[in-house]
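Note that one protein chain is taken out, while the other chains of the complex remain in position.
So that you can tell them apart, the chains are marked A and B in the order they are listed, and the count of residues begins at 1 in each.
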Amino acid sequence: MRTIGTLIHHELRRMIRAKETFWLLIFMPLLLIFILGNALSGFFDLEDREVDPIEVGLVVLDEASDDMAGLLRTEEMAKWLSVRGFPDRQQLLDALEDGEIEYGVAVPEHFTENAASGSAAVWELYPGKNGDHNLVAESVIGGLLDRINFVQSAAAALGNPQAAEAAARGASGAEGSYVNVTAPDMSGRDYSALEYYAAQMLVMFLLYSGMAAGLSIVDEKESRTLNRIYAAAVKPIQVLVGKIAGNGLAAFGQALVIILFTSTVYGVDWGDRYAHLLAACLLTVIGSVSLAVIVAAFTNRARTVQAIFIALTMVMTFLSGGFSSEIGGFLERLGTFTFSYWASQSFIHLILNSADSIVQERLTVLGLIAAGLFLISALLGRKAVSHE
Amino acid sequence: MNSWFIAANLIRRTIGNVKGFLLFILMPAVIVSTMTGLVSSSGDGKSAVGYADLDGSELSRYVLRALEQTGRYELVQAETDREAADMAADRDVSASFVIPAGFEAGWLAGQKPELVLIRLAVDEASVMLELDLDGIARNVVDAAAAAEQAGSGDVRRDALAVLDRHLQGLVGSVKMSETRDNSWNYLGIGFTLMFLMILINQSVSVIAEDRRNQTMARVYAAPVQSWHIAVGNFFGSVFIGTLQVLGISALSHLVFGYDYGVPVWMELVVMECFILASLGIASAVAGFIRTTNQLNIINNLIMTPTCMLGGCFWPIEFMPSFMQKLANFVPQKWAIEAINLGADGAAPAELALPLGILLLFAAVLLGFGTAVLRPAK
Partner (left out) sequence: MSLVRLRQVVKRYGTKLSVDHLSLTIERGEIFGLLGPNGAGKSTTIKMICGLLRSDQGEIEVDGESVRRHPLSVKSKIGIVPQEIALYEHLTAVEHLRFFGRLYGLRGRQLQERIDEALAFVGLTGHRNDRPGSFSGGMKRRLNIACAIVHQPKLIIMDEPTVGIDPQSRNHILESVRELNRRGATIIYTSHYMEEVEAISTRVGIIDHGRLIALGTIRELLMQVEEQEKLVIETEGLTDLAVEEIKRHASVQRVERRDGVLEVYLRHAQSYLQDMLYILAKHEVRIASLRNETPNLETLFLTLTGRNLRD
């Protein structure tokens, strides 16, 4: 027992003495949470995004539609679109092909006539090569067409065009949003990107702590000090426990620092279910360190441990939505097979104040995976710390 | 020439055995190609969205029909708002919304209508939904206003008629062509770049270790000129990186039929330039760091944020402008830009700028780094 105590003390001292430990395990996660939280929060809010106006080419083939098409050139539209006129379709398409414009719109012949008579009337859209710009252009133009459509519909249904237009201009503009956004806890509080990434980065860096454990084992093998320790009447299991407990404690400390820092400085609210929070931290640490032992069992070189762990961590974090919350359905499903997914989900739901059952469900899966990893590491443990 | 032997030795030590090959060539190839290949072939574009209609009125039915008509959503009904919220929490749906009780009544009474959107994370689908719902609500308000302005006797009936007519969507737009969706390009390239950096870091780590253990000095003591050693190490590293790129490329193209919309030679050129830049960074760092352990950690410390900043994991446009400016200092950004330019159909000459910048990185940093690639004096 005392031997294990000595070994744990040895581990902790080693971690504290290594300067890079601080940078990698404390500074980095806080930095990345900051980057991610601020970087990605603004994207989807079109209003807040700063984009250069998209170069749009316009062909109006119906004289009666000139006014309507002119709506594209208003001041408000100018924020999103920079419109250039073309005399015919072909030149528009050529310009699009050459990259002179990024999007093309053609108002075809008889457009106004068709709209007024109540038959289908459409504008032709020619998307460019940049998916993102296409999205914005379509969104803006679509909005405009929808308005036109509305006015037409009102005019037709009520038989009173002026009323329609007057109403359209006045009523809904000034009111602000009609949609209240809330998180699943229905608290009315929206959930910020910073909080999302705090949870994700916490998990990713607990994985790095695991890597530190693996490196510690491998390092002792490489520098031959492991033999020294065995010569001093120490059993392999004691060495293993010492490494795991020592690094586990350090990882736990790291989790606490990150949680405290983000909650006081960044304002992330981790909730008040401390038992669950503790459990989530513990299970993540156990899983991470177990993974380290497994990797250390397969290689004796520090370089290899690093390479494997970094690749594993990056891929798992990515699949869990750790870098971008929107990664497509298939990848998301793949993510549910990863350890980091269940860990980060546990933390996220604690932040969201979700129902106990939801949190516990995630903790259970996390616990199962951690237990599985622990079991495997127990089987391979001897090999990991073997000295020959 | 001696440099060949040195290069060959380096290559053998990093990827010349089964483990090394598996770890650095095969595994990244499998991961990257699987991810990109499968991502690009998924989905019909519709997001699943949950909803709870607590009003059950004709107005709420309009809302649902209008939403369905956008073609973007697959609506999944929940009985209560709690159930809808849980669906969102469980990620069964991208987001949920609730039409509260008294929606139609409130509307007729002139109150501001309010819909509730429940979402787990800020992402494209939920923001789109927010915009769509807002637009629908706007129409609802305007319809009532128009009906009133027209001096209608039965505002409800007339407003609903307007909305109904609107739904017929007679004025609209049609897309004249389907574009190639390049939006996932960054993913495949991004991860390729990341694996490349990991690999180059490994290679430089081996070189630095040699320098520390003075096995390099032993080689140097043999009749080999020091610049031979530098050249040998240099080419060895480049070769390894190239092998990895080829592996990833081959697997993506041949097995999953996925490509970046760029001819293979162009892809290779861009990757080679990135390899050089990455080599520059790793060796410059190695020039300043003493222990190999520290070296590995520092290189990783550099890799993660630069990959993030450079747009490896999400498109650069996602970031606020000051960060986009910061990204200019990161080689990943330029590599991705070069590929995207190529995919957008730019002429090869246009790639000169991003490639030039990559080579500039390489030149400057390798200048520092040559201290590492040769034995310590």
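Quick note on the criterion: a contact is a pair of C-beta atoms (placed from the backbone, for glycine too) under 8 Å apart; a residue touches a chain by one contact, two chains touch by 3 or more.
Because the structure is predicted, anything quoted here is derived from the model rather than measured.
Trainee: Would you list the chains present here that the left-out chain is in contact with?
Mentor: For the complete complex, the undisplayed chain touches A.
Trainee: Based on the whole complex, identify which of A:Thr74, A:Ser223 or A:Thr336 touches the chain you can't see.
Mentor: A:Ser223
Trainee: Please identify which residue in A:Met1, A:Ala231 or A:Ala275 touches the non-displayed chain.
Mentor: Residue touching the absent chain, from the options given: A:Ala231.
Trainee: To test your reading of the contact rule: which positions on chain A touch the chain that is missing from view?
Mentor: 2-3, 6-7, 10, 13-14, 17-18, 223-225, 227-235, 387-388
Basically, only the chains that are shown with their structure count from here on.
Trainee: Could you grab the centroid distance between chain A and chain B? Build each centroid from C-alpha atoms only and quote it in angstrom.
Mentor: 10
Trainee: Report the residues of chain A in contact with chain B in the complex, numbered from low to high.
Mentor: Chain A reaches chain B through residues 20, 23-24, 28, 31-32, 35-36, 38-46, 50-51, 97, 99, 106, 115, 118-132, 134, 138-139, 141-143, 145-146, 148-150, 152-154, 156-160, 163-164, 166-168, 170-172, 175, 177-186, 191-193, 196, 215, 219, 299, 302-304, 306-308, 310-311, 314-315, 318, 321, 323-332, 348-349, 352, 354-355, 358.
Trainee: For chain B, which residues are in contact with chain A within the complex?
Mentor: Counting only chain B, the residues touching chain A are 19, 23-24, 27-28, 31, 35, 38-39, 42-43, 81-82, 85-86, 88-91, 97, 112-127, 130-131, 133-135, 137-139, 141-152, 158, 161-166, 168-177, 179-184, 191, 194-195, 198, 202, 205-206, 292-294, 296-298, 300-301, 303-305, 308-309, 313-315, 317-321, 323, 343-346.
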